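Only a single protein chain was left out; the remaining protein chains are all shown in position.
Let's look at subunit A:
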């Protein structure tokens, strides 16, 4: 297990290095021009050239990459080209916020979706199964900018129960934080519910029909014990992989939810950095997201291994 973890961590380093090269190469072909974007369409060409030179953008992309890597190794993540600030504190603050939102969404999502999936899987085709499946599919098909607007209009504009914006004031306590985050988290839950629910349900159905389950039932174990001790353990394995994969998206990919609820996280930071061709910011933020994504997958794999002795043994423990 330890060797496996170390190997995975090494692989993570390689992933990050490759990702950083790709990010830099990509920015070389992105449309637009930083100087023009900052100074606006009506600035003179000389001024734009002057700004680009001041930012060092007139040099080849490989030279800039080399300098960026050098800075990174010294702990200097560089300065954003378009936002008058250092990359690392900004990206970390945004990442922290995104993690909080993703965590809150998962805390709401996982128990509900798993419980519903288990219940539905126990009686496939039953009333509960049908209702949950249809509702989940419908909600999952509605994009988050629609559910988000519906939530805001209902709970913030008409009822006035929840704040319109997700960004809480600086002095907000935990309760106030959660109040602000409830709607954006809910819109994510609605989007992801069907996916997780169906994975769990399918896992339950498969495992309930498996030979070992029948054996357990026939040898006289009570149903509750069969489900808890045998079925769930196996049925949840694919679900854990899915959750790990969703975490990356929940942290780094939430542009729409972040702008709609005005919750500046790392997703919108990445999007703005790409639109502005702000290479140090884009590269730094993307690196952080890659790190989170890869760590989430690693974590999911480790949990998977912990739950599944076959994998554990295969890893040579």
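Here, a contact is a pair of C-beta atoms (placed from the backbone, for glycine too) under 8 Å apart; a residue touches a chain by one contact, two chains touch by 3 or more; residues count from 1.
Convention: contacts and distances are computed from a predicted model.
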Missing subunit (named according to UniProt) among the choices "Polysulfide reductase, NrfD", "Carbon-monoxide dehydrogenase large subunit", "Carboxyltransferase domain-containing protein" or "ABC transporter substrate-binding protein": "ABC transporter substrate-binding protein"
Hidden-chain contact residue, picked from the options A:2, A:29, A:45 or A:73: A:45
Candidate in contact with the missing chain, chosen from A:99, A:167, A:205 or A:302: A:167
Residue in contact with the excluded chain [from A:16, A:37, A:92 or A:245]: A:37
Residue of A:72, A:152, A:199 or A:240 in touch with the missing chain, whole complex considered: A:152
Identified contact with the non-displayed chain, of A:206, A:259 or A:308: A:259
Subunit A, residues in touch with the chain not shown (by the definition above): 31-33, 35-48, 50-51, 53-54, 80, 82-85, 90, 149, 152-153, 156-157, 160, 163-165, 167, 258-262, 264, 268-269, 272, 275-277
